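Only one protein chain is missing; all other protein chains are in place.
What follows is chain A.
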Amino acid sequence: MKKFLTSTVAVSALALMLGMTSARAEHVVDPNAKPGGAITITYKDDVATLDPAIGYDWQNWSMIKTLFDGLMDYEPGTTNLRPDLAESYEIAPDGKTFTFKLRQGVKFHNGREMTADDVKYSLDRVTNPKTQSPGAGFFGSIKGHEDVTAGKAESLAGVTVIDPYTIKFELTRPDATFLHVMAINFSHVVPKEEVEKYGADFGKHPVGTGAFKFAEWTLGQRVVFERNPDYWHKGLPHLDKVTFEIGQEPIVALLRLQKGEIDVLGDVIPPAKFQEVMADPEQKARVVEGGQLHTGYITMNTTMAPFDNVKVRQAVNMAVNKDRIVQLINNRGVPANQPLPPSMPGYDKEFKGYPYDVAKAKALLAEAGHPDGFDTQLFAMNTDPNPRIAQAIQQDLAAVGIKASIQSLAQANVIAAGGDKAGAPMIWSGGMAWIADFPDPSNFYGPILSCAGAVPGGWNWSWYCNKDLDAKAAEADSIVDPAKSAERARMWSAIYGKIMEDAPWVPVFNEQRFTMKSPRMGGADNLYVDPVHIPINYDNVYVTDVQ
């Protein structure tokens, strides 16, 4: 039987040439990094939980990643997959069986060795409805998933422990995103005995295999992580201690950073101070800018007149002045012309999208039978800057004759309206959607542009459903061979190109992340705007002032 034995994508291609055998490449450690030192990071909100099965916000996401590990991870600062707790993996040619060889000698923070049973336990736990995990749905392709989520089985039938260091996954369909799913926090490995000891409070007493171990949590004040001296990855982490100070208003945190009391602003730079910071060369030098896996867009309900007419949707695409909207948000983003953000595989650099062209938009509206425009509604979330952005869109639409009244509502109301087929003609997605869960082009299709997402309570707010594209998407996702990932990305580019012809959205901008740090922080810039370890890759950063 032909099998792929792979570690990284590049190594896998090599492996194929060498007859499917390969040792994994060791991860590289920054030679300039000095060990030791402690840093302080501030956050406004209390940390919700550090349980990898539960945590699902951008604050605890990277904290959990540093305490726990999964079978897979990404090269620091990039979206390139690589094995982590797994040493290597094999994918059967039909793309439905994944077998992982685990790294030996990896220890949990309680001293016990991690084995394949722990991997299985962790996945059974996350999919068990009693855990109430927001991530249970990511494991839908594993055999037996339905029985577990329905409460009919306690264990996933498709996950088999072959020996303490080998685990096999059987899927119901070929799933090219499966390696990403094995890198997502929800699949991170937890020790059963600790979960059972703390029960529902495991999230406050996390025990993993990660670079840092949990040291202290003073509710409402601080969370402290300390270096895991037994971390399997030699040379990491660099820091001895990371302290998260909680409950700090971003504006106060900025003042403290300017005085050198803290090292990293966990929240965004306060909008009111953004221009001041960027105008000061000394402060600007400490701001790292990076892309995010985010696109902000306007949805048009393709089942509602007049947006059921593709010409109307194309006209709206040409009517919106994206550059002006980017200026409105202090240039904290880049104009978008397609659903995928630039840092996502499958993003088409050559694609030009719809130009901003008022005359052509008017002509298209006239062709569609609306020479004088029409009345409609634009829903938007009611927190800054979204109402301002909605107003800018409203003015742009007015210039081509479309009179849109703004419905500025609480987040939950807008999401509810979008999930109702007759709920909202147009929605500005800001503050709600969409940031990818993992760096794969399919994550921008399934929930928000596919027929499966166009259901009551779903996230496909344009109710766009193209069966042809659904079939093409399924075809692309059945290409599981990492060596063919470029081909797969091209297929996804074509899918998004076709979507833009149908124009159910106006892609408006891709948000950029700006992380501000103290002068003593060292490490490559991309560690501070890591697309996966959002916002900071704590394992790899270091301080320059240790002896």
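Note that contacts are C-beta pairs under 8 Å (C-beta built on N, C-alpha and C of every residue); 3 or more make two chains touch, one makes a residue touch a chain; residues count from 1.
The criterion applied here is as follows: contacts and distances are computed from a predicted model.
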item	value
Protein name as given in UniProt for the chain not displayed, "Chemotaxis protein CheA", "Glutamyl-tRNA(Gln) amidotransferase subunit A", "succinate dehydrogenase" or "Peptide/nickel transport system permease protein"	"Peptide/nickel transport system permease protein"
Of A:135, A:237 or A:353, the one touching the omitted chain in the full complex	A:135
Hidden-chain contact residue, picked from the options A:226, A:437, A:477 or A:511	A:437
In chain A, positions touching the absent partner	45-46, 48-49, 51, 54, 56, 129-130, 132-138, 140, 149-151, 200-201, 203-204, 218-221, 245-249, 251-252, 255-256, 259, 261, 410-413, 415-416, 437, 447, 457, 459
